[in-house]
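Taken from a larger complex, these chains appear in their original positions, while the remainder are omitted.
Note that the chains take the letters A, B, C and D in the order they are written out, and that residue 1 is the start of every chain.
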């Protein structure tokens, strides 16, 4: 966590605030990279300040001993505290493991 | 955690808030995927802001050295801080390990 | 943790709140499953908001290299922050390891 | 942590609150079981809300590669955040490893 100097974080218009970036993803695809080897791609329906996320039409990718395991789930609530990276727009084709 | 820009999280009606999603699951089946290899399926009777959950008619699935161990419990209180994913409606048949 | 939408967590009467469930266990048997391999069964005498618990007439079960180790303790204070699951009524006979 | 429903935790007289249990141990023997393999027995002189404890006439038991290591210390301050279980009255004779 950072202890902000007042002026810095009052919201410099040129900044793109993290919460704004996620807000723009509502109702569109998002690629969620978790700490560890799990990834998910789904449509974002909502989120809260803890980055808990309501996702629909979800594909979960997990590297296991028998190779890549893909699980489909209709609607899920994902706990935000293990998320490492969010990529608006979903996973680029080139990155989608066969 | 996110530092929200005021407007973003005041509650955009099109958002499905995580707490709303769980609230809709009261008195119906829910599939709880924990961090690590444990999963539970049960009927949700209540929860709090820490996502501690009161579950009834619970099946607990755990991968152990001797294969999958299934334990039935009538009523439990599940500590919320190790939950990874919640899936309303319970575990789809295809996913239920034999 | 969840950021609740006001209405959701104001207390819907049909909910069974986690704290209510534990409160009903006062002076009766409870089965405590910890994170890791430890379990305890005892009579609940009191608890606080951190789920620290005063237990009496306690059996502690721990899987060790030499098999199951069972330790009896009269009265204990159990630190709440490693509890995974609470089961009101204690451990069903079938589950009690010989 | 639990989100208490007002009535529950206002202090039901029949409850034995965790802090009361420790308070009763002041100036008497207490057995402290830590997370991991360390245990201590000593006389409790004081504690705070973080369960940091002032102990006197302390025996510390630790399982090491060369067997059980016992260290005597006159007065110590024990950091509360690694305590698993507190047992008022100290360690029963049967449990004291030779």
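Keep in mind that, in the parts below, a contact is a pair of C-beta atoms (placed from the backbone, for glycine too) under 8 Å apart; a residue touches a chain by one contact, two chains touch by 3 or more.
Since this is a predicted model, take the numbers as computed values, not measurements.
Engineer: Can you report how many copies the full complex contains, not just the 4 shown in place?
Structural biologist: This structure file describes a complex of 7 copies of one sequence.
What we mean here is this: only the chains that are shown with their structure count from here on.
Engineer: From the mean C-alpha coordinate of chain B to that of chain C, what's the distance rounded to whole Å?
Structural biologist: That gives a centre separation of 19 Å.
Engineer: Can you check how far apart chain A and chain C are, centre to centre, with Cα atoms defining each centre and the answer in Å?
Structural biologist: Result: the chain centres lie 34 Å from each other.
Engineer: For chain C, which residues are shared contacts with two or more other chains?
Structural biologist: 1-3, 9, 17-20, 22, 51
Engineer: What does chain C use to touch chain A in their complex?
Structural biologist: These residues of chain C touch chain A: 1-3.
Engineer: Which bits of chain B are touching chain C when the two form their complex?
Structural biologist: Residues 9, 11, 17-20, 22-23, 26-27, 45-54, 71, 73-80, 82.
Engineer: For a test of understanding, state which residues of chain B touch chain D in their complex under the given definition.
Structural biologist: 48-50, 52
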